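One chain of protein is taken out of this complex; the other chains stay put.
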Amino acid sequence: MSQFQSIKEEAYQANMDLPKLGLVLFTFGNASAVDREQGVFAIKPSGVPYDTLRPEDMVIVDFEAKVVEGSMRPSSDTKTHAVLYKHWSHIGGIVHTHSTYATAWAQTQTDIPIFGTTHADHLTVDIPCAPVMSEEMIQGNYEHMTGFQIIDALKAKALSPEEVEMILVANHAPFTWGKTVKKAVYNSAVLEEVAKMAWLTRQIRPDAPRLPDPLIQKHYERKHGKNAYYGQE
Amino acid sequence: MSQFQSIKEEAYQANMDLPKLGLVLFTFGNASAVDREQGVFAIKPSGVPYDTLRPEDMVIVDFEAKVVEGSMRPSSDTKTHAVLYKHWSHIGGIVHTHSTYATAWAQTQTDIPIFGTTHADHLTVDIPCAPVMSEEMIQGNYEHMTGFQIIDALKAKALSPEEVEMILVANHAPFTWGKTVKKAVYNSAVLEEVAKMAWLTRQIRPDAPRLPDPLIQKHYERKHGKNAYYGQE
Amino acid sequence: MSQFQSIKEEAYQANMDLPKLGLVLFTFGNASAVDREQGVFAIKPSGVPYDTLRPEDMVIVDFEAKVVEGSMRPSSDTKTHAVLYKHWSHIGGIVHTHSTYATAWAQTQTDIPIFGTTHADHLTVDIPCAPVMSEEMIQGNYEHMTGFQIIDALKAKALSPEEVEMILVANHAPFTWGKTVKKAVYNSAVLEEVAKMAWLTRQIRPDAPRLPDPLIQKHYERKHGKNAYYGQE
Partner (left out) sequence: MSQFQSIKEEAYQANMDLPKLGLVLFTFGNASAVDREQGVFAIKPSGVPYDTLRPEDMVIVDFEAKVVEGSMRPSSDTKTHAVLYKHWSHIGGIVHTHSTYATAWAQTQTDIPIFGTTHADHLTVDIPCAPVMSEEMIQGNYEHMTGFQIIDALKAKALSPEEVEMILVANHAPFTWGKTVKKAVYNSAVLEEVAKMAWLTRQIRPDAPRLPDPLIQKHYERKHGKNAYYGQE
């Protein structure tokens, strides 16, 4: 039994949840889970169909994106995961999908406006869209730079990755993260639903106003504040 | 066996029907059933996933929103349910969801116009959208005030909760009710479908006219009037 | 065993296919099959959920809409079916649904333009929308008049019910028919798909042109013409 069995199981389960939640077509997505003590993460192998995937197929990679264990090539987005784990020491899991509605917003290169409490239950700001990468960054170490594209976009908007657990990468697709990979999967599904609702809201009323600030605060705090009263803990 | 077994079963079944009907993602919804004799209602515990939910998990709460029986924290929307049960003595069940199309309309802060007989089979007026809550009400006892937001919105439009069994709460999402919680679930599904059809109608023809009054009356009466001839009773 | 067993089975099967094809929510639809020799048709009872429906529940009705056999009340749209069977002696089955996209078009009171060969494979003209019923007709024998609303709309456009097997009733929803009720169910599904494609076509390109006449003729004839070469007969 591998010393990385636990994160392999977690990453496997998270990857399998993506098609069940309708978030990926074929192999258009990947999830990873980190082991902070050992300084590695488990990630989906590249291009392997979900219906043949097994927990032991997960590839173990360190924060420099070097393969530590596993016979298969890891996801082509592995370097992006590595950069985020290295710089954001509090996160436990990352998910990348090309889910339909979130990807469409990413293709428009615009933030998703906060229109309602479904959004405010999860974050208090518009869902950020990282700006298009410069040609220089694309020609370089592309997936490595995608990690910095995400980190820089949050910094530029003075947002903390502990409070904002989702982002759109312009012209590409969403990335989400969380304390666990299970939470990152949850965030991907929430993002897709919020993206669909925001599109519909604009379709029905092009000048729909953003959610008033007091409602934003109220809904976020009842789930995440000091005196949170949502859920069982 | 609990003396509240019957409403626990009813509320459980209604909550389980919400994901089956495609009306909730994760735990974004809750249903409750009332026992008028005992002056309590059974409601979903907060944040518990549907796939692990059991009838005995339902929390028993009185009309002041105090827990009477149950070890788990009740839904964070419990106070809204309590206010509605207290003021509307004829209703037997309440459902709250963040269903996609109804929520998008709520986010636009506008009523859903009556465009066809699918709508008129269920109510004779536009589906009302309760106006955005004042900052004062938000800062106060929020979920308690949401109950009054709903009651006041119907009053302001001179609508009876016995005839209009559904409402949108602006920037938030829909609430529905009925003589039984089963009927409230039915109303949530009808509302979602009518919301989708109304959006599509406007997309195809932005100046689509409302349904003519005689057709509104005819369809409503064949289902609900004195000489109703729809169904088996 | 009833002397109407055969049409009861046919009508039952057709009704059960409607939810499977995603064409009805709850009981928002009905299908019937005719027996020309005995001058009666079998139709769904009113308001009975699909999951408890049995072949023996079908109600047998004559062309004056009088119940001939069956203990339940027939569909509230029975008179519409009766009128169509009486006046169109070649048809064997009728289906009525409130399917989402076709109903949205009906709510706009406009014909569905012929934009492509998916449409032309089935009919050579825009899918007609019967105009809004006069107040006089609504106040009268409503469902009976809906039958004439359909018949008159085809006549006004000089269309034959043998060639055009589907119509939208303005502000209401679609009706379809065919030589068998199975074909009528097929037509309901085709209509819903064509309605969705036509909506999308207009969304992408508001001034999308109608299909050129030679393509209309070609596609229709390869399925329905003298020298048809689609299918196995």
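As written, the chains take the letters A, B and C, and residue 1 is the first residue of each chain.
Operating definition for what follows: a contact is a pair of C-beta atoms (placed from the backbone, for glycine too) under 8 Å apart; a residue touches a chain by one contact, two chains touch by 3 or more.
This structure is a prediction, so every number in the text was calculated from the model and none was measured.
*Asks:* Quick check: which displayed chains does the absent chain contact?
*Replies:* Computed over the complete complex, the missing chain touches A, C.
*Asks:* Can you tell me which of A:19, A:45 or A:92 touches the chain that was removed from the display?
*Replies:* A:45
*Asks:* One chain isn't shown here. Among A:86, A:144, A:202 or A:223, which residue touches it?
*Replies:* Going through A:86, A:144, A:202 or A:223 one by one, A:202 is the residue touching the chain not shown.
*Asks:* Which residue from C:87, C:157 or C:196 sits in contact with the chain not drawn here?
*Replies:* Residue touching the absent chain, from the options given: C:196.
*Asks:* If the hidden chain were put back, which residues of subunit A would touch it?
*Replies:* Residue positions of subunit A that touch the missing chain: 25-26, 28, 45-48, 72-73, 76, 98, 100-101, 103-110, 132-133, 135, 138-139, 142, 171-173, 199, 202-203.
*Asks:* Which positions on subunit C touch the chain that was left off?
*Replies:* Subunit C touches the missing chain through residues 115-118, 186, 189-190, 193, 196-198, 200-201, 203-205, 208-209, 211-212, 214-215, 218, 222, 229-232.
We take it that only the chains that are shown with their structure count from here on.
*Asks:* Would you identify the chain whose C-alpha centroid lies closest to the centroid of all protein C-alpha atoms displayed?
*Replies:* It is chain B that sits nearest the middle.
*Asks:* Suppose each chain is reduced to the average of its Cα coordinates; what separation in Å results between subunit A and subunit C?
*Replies:* A distance of 46 Å separates the two centres.
*Asks:* Two-or-more-chain contact residues of subunit A, please, as numbers and ranges.
*Replies:* none
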